[in-house]
Structures are given as structure tokens and as C-alpha cells.
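So, chain A:
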Amino acid sequence: MKKFFSRFYMALIFIFMYAPILTLIVLSFNASKSRAKWGGFTLKWYVDLFQDETIMGTLWNTLSIAILATIISTFIGTVTCIGLMYANKKTRAIVMNIANIPMINADIVTGISLMLLFQAMHVTTGFGTILMAHITFDIPFVMLSVMPRVKTLNQNTYEAALDLGATPIYAFRKAVLPELWPVIIAGGLMAFTMSIDDFIITYFTKGSGYETLSTLIYSEVKRGIQPEIYALSAIIFVAVMFLLILVNVIPKIRSDRKARRGRKKIAAAVLVLCLTATSMGTLTACGTNSSTGKNGKLYVYNWGEYIDPDLIDQFEEETGIDVIYDMFETNEVMYAKMAQDSSAYDVICPSDYMINKMIENDLLQELDFSQIPNAENIGESYWTSSETFDPGNKYSVPYCWGTVGILYNKTMVDEEVNSWDILWDDKYSGQILMQDSVRDALMIALMRNGYSCNTDDEEALEEAAQDLIAQKPLVQAYVVDQVRDKMIGNEAALGVIYSGEAIYTQQENPDLEYVVPDEGTNVWIDSWVISKNSKNVENAHKWINFMCRADVAYKNFEYITYSTPNEAARELIEDDAIKNSEIAFPDLTTMKTEAYQYLGTDVERLYNDKWMEVKSAD
Partner candidate 1 sequence: MARELITLEHIYKSYGDQLVLDDLSLMIKENSFVTLLGPSGCGKTTTLRIIGGFEYPDSGAVVFDGKNITDLSPNKRNLNTVFQKYALFPHMTVEENIAFGLKISNKSQQYIKDKVKYALKLLNMDGFEQRKPDSLSGGQQQRVAIARAIVNEPKVLLLDEPLGALDLKMRQGMQYELMRLKNELGITFIYVTHDQEEALTMSDHIIVMNQGYIQQEGTPEMIYNEPENAFVADFIGDSNILRAKMIQDKLVEIQGAKFACVDVGFGQNNPVDVVIRPEDIELLEPEKGIIKGRVLNTVFRGVHYEMEVEAHNYKWLVHSTRMKEVGQEVGLYVDPFNIQVMNVPESEDEEAISELEQTE
Partner candidate 2 sequence: MNLNRQNKIHNGKKQMIWLSTPYIGWSLLFVVIPLCMVLYYGLTTDTWSFTFANVTHITEPGYMKALVRSVELAVIATIVCFLLAYPLGMILRSMHLSRNGFIITLFILPMWMNFLLRTLTWMTLLEGSGVINGILNVLHLPNIHIINTPAAIVLGMVYNYLPFMILPIYTALNNIDEDLLNASRDLGAGELQTFCKVTFPLSLPGVGSGVTMVFIPALTTFAISSMLGGSKIMLIGNVIEQEFTSLYDWHLGSGISIILMVVIIINMMLNIAFDAKEERQAKSIKGGKR
């Protein structure tokens, strides 16, 4: 009976541990792109996986970092342990305690501390910084494994070997190393596991255009994960499982002596595998780092889901420039990145108020309009609006514009939607999606109460914050790019979204409707700018010029459906309904709108504090 309960309990824990992994494997065969629906069995994602350069590249990045970090940290860790045995007690205690810091310390603190270091040393973040960070947190795990055995090591064998005339290196190899191998391997394995599984420290030490699986997954979680990732995880899991079974079970079946040989063989196989992976990994790593197009590189930093990916290929083909394309979620994330390393990206697409902030903080350079002849395609009115944040139109070229409004599902919302108030209606509890961005969220609350969305009035902000806190229980989640997919998937009734998404979401789900509330809203312009310390200024101009070309802008509009300020492109739209759509090209004179302005450091901190208060409220 007792035994039954034990087994039962253990089975429950195993189910708990493995159910998600099983789900993941099942999802990898799901034909539907959505996690929530089963669309039939398919192997498509496995086929796609091996053709997906991004994922394969990321995989190699992850593996090469993990393997290199493992090898280096295992070596340093082991050697250090041996050296420490001959140091005096105090030194040993101090070093061991320092070594323990990365293990005991919070990953996030380790991550930011290393980020501060690399920043201060002006090291370009990327492969090298991630590797150094990984080695740093791997070494303690190796030492943890090796140190106890070193302590019990019979020092006499080493000394006896020396006494018999062996050189120190020979003595070490023949007398010490054989005893240490098992713990070295165990430590290395631990280091490898930690390195593969790490996200937080990598997240803070990675550079622009360099992703590991963890960081790729984290950014994809917010946009919707590609099913290929599931396929990849399933493969990794099965491979690891297989290896474990090979190492653990097979030797038991064979006779003892054979087993030992078998285990050696397996170890050798694993080693060879690892080495191959490393060399290939480093090759690809070098490849991605050094393989430049014949006309150099260009680092582009744009919003997520904000370009037709074919256009990037087209640009590369036409110009021979190699584009490294990264995405950000909010203006604030982009700013933090650029402020940290103003040469990280060449051409960026921030919004109005953020452009103003970047100009004031000297992060942008003036454009050379002689290199952007296509800028004339941009309508006059947009240049005028841009003056508010870019006086003299010196720094930016408008890319898209739009409003912030409510997207609602007609099958779930019967009433007429014309006010932000509906987002505070108990009826829709758990059915509301809010934007996870400080300015947009506060804008809604401020405008609803009749204030400016640029107010510096503390009371108005406090009122807005309290309203948002009151609203919080009704909110399903604070999201950014996920609003679109969740609304299409009928997972929520109401969502705050940018006007550009309206056309696309209506195409996908005709039940959706977009409105701009009567209280007024924010009107925004996203424009291309070039960073102050860009290393590829000429290419950056080429990119902006390319994006302003009528045919390109039109093609892009068709894909992303955000309102384009490109008049020439608008002329190319064939569907008159869209061309004259109130949603795609709203008449701003009929609605109350306000653009965001840069508010300065102090007011910004006030906004941030209020937003933090909302986010951490119950």
C-alpha cells in the first residue's frame, strides 16, 4: 500500500514535469499555427525548420556558446581547484566565496552587472560578451563539482610521481587527472546544461543582431511563436533522451567489461559530436559576423511585424547590402538599447516623441536629403506634422502614421462603441486587452478624463493611474503585438490597437471593428532616422530612399496595412474602398487627436512611476 502511494506520487511528479514537454512535442506536429487549435498532423514544421536560416543560425549560436563556454570553464575551473589546494586556507576561502557569487546571486543582477561592465569597457556586445558571461557563471558549477574530489585527492601520488623523476606536467597527467575525470565530466555537463538553459544573463549581454535560442524565444513569445521552434525543441529533447538512455541503460545490459568499453565509446562519440558542433558553430558564428554583402552591412531596428519581409530581400538584392534586421516592442525598449550603444543600429524607426527625445539627447544625425530623392513622395501635410518633433525636418522621414483606437468583436460587444469608457465596463471583465506601453496606457486614461496626453499635472496623472488600477481586474493581459492575434483568435472582446492593424485584422476576422473614441486619441508618426554613430551611413540613406520608393511603399502597405504617408504609393492602391478608407486614411479634422511630445527627464520619471504603480497593483 505504502509502495503504491510512493509510486503514485512519483508518477504524479513525473507527469507534472513532463506534461508540458509532451504538449510541446505534440504541438510540433500540429498543422495549425495557433497553439490553441489542433489543425491535423503535419511534418511541415520539421521540414521548414531546416530551411529556416534564423532558427538554424540561432541554434548554432546557442550550441557554439554552450560548448565553448563549457570547455573553457571546465578547464579554468579544474585548474583553479588544483591550484587552490596549494594555496593557504584564507586565500582558498576567499576565492571560493567569490566563485560562489554568480551561483548565489540573482541572474538578473549578474546580467546587468556584466552589461554595465561591457558598456564601460566599450566592448561591442555579441558573441564574445555572451561567451565571457557564460564562462563566468559556468566556472562555479565546475568548481562545485571538482573541488570536493580534489580535496580528497591523495597528494602523495602526485609527489611520489615527482619523486620518481616525472615532470610536473607528466605527473599531473598520469597521477592526478585520471582520478579527476569523472568529476570534471560531471562539472562540464552541469556547465553545459546551465549555459543551454540560460536566458536572463544572455538577454542582458547579447548585442544587436545576435540571438541565442533563449532570446529568440523570448522575443517570439511576445509576437507569437513559430511552430518550427516546437519542432526544434522536440528534436533536442529526443536527442538528449536518446543519449541518456544510451549512456545509462545499455551498459547495464552488456557485461561489465564490455560496458566500460562501451561507455568509453559513447563518451568518445559525444566528444566528437561536441567538437564537430563547436567547429561548425564557430564557423557559422564567424560566418554571420564576417559575411558581409559586397556593399557592406546595414543594421535596421524596426517595430515588430512592421515590414514586408520580402522587401528586405529585395533591398539586399538590389543594393548588395547585407541587412541585419532586429525588432523592438516599444519606443522605450528601442531608446534604452540605442542609449546604451548608439552605434548598435544604423537606421531606426521610432515614433514622434521619441525622435524628439533622441534629437535632444544627441543620438541622431542629420539626414542628407540629396541621397533620398524619393522623400518627395511623402505628402506635404506629414512634413508639417513632423515639424512638431523634428523642427526643420532635418532628422526624419515619415514611414507610417495612424491613431490609437479600440478594436472590438461585434459578436461579443452588442452596444455602440464610441468611448474609452467601455474599457472600464464590468461586462467585459477578462475580455479586455490593454497596450503594455507607458504612454499609450496613460494616454487612454488621461484623454478619457479630458486631459492632454502630454500633461505634466501630477494630479491628472494620479487620477489616470487610479483609473487604470481600477480597470486592472477587468484586463485580461497587457500586451503589445499579441493584441492582433488574440483578437483574430476570438480570445478577447476589446483591444487597444493601432489603426494600421485594423484592415489586416478585419481581413482575417470580419467580426472585428475598429473605432476611435470620441474623447479623442493619440495620432502618431513613425519615421526613419539614422543613429548618430552609425557606421554605415551611406547604406542607411539607401535604405530610407528605398523605403520611400512608391512601389516599395505600396507593396509594404499591402502587407502591413498601416497608413502610409507616401502619396505616390497611395495612388497605386487599386481597391478604392481601401484607398479612401476612413480607417486606413482617417480624416484627422473630424476627430480629436493629439500627438505625443517628449516631456523631459523629470516628467518622464513621473509617468514611469505611475505606470509602475499600475502594473504592480493588485
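Regarding selection, all candidates are chains of the complex that A comes from, given by their letters.
In the analysis below, contacts are C-beta pairs under 8 Å (C-beta built on N, C-alpha and C of every residue); 3 or more make two chains touch, one makes a residue touch a chain; residues count from 1.
Note that the structure is predicted; figures quoted are calculated from it, not measured.
Enquirer: Which numbered candidate, 1 or 2, lies in contact with chain A within the complex?
Expert: My answer, from the options 1 or 2, is 2.
Enquirer: Using the touch definition up top, name the residues of chain A that touch candidate 2 in the complex.
Expert: The touching residues are 6, 9-10, 13-14, 16-21, 23-24, 27, 35-36, 76-77, 79-87, 95, 97-102, 104-110, 112-117, 120, 132-133, 135-136, 139, 158-159, 162-163, 165, 168, 171, 193, 196-197, 199-200, 204, 213-214, 217-218, 221, 225, 229-230, 233, 236-237, 240-241, 244, 248-249, 330, 332-333, 335-337, 339-340, 430, 436, 438, 472, 475-479, 491, 601, 605, 608-618.
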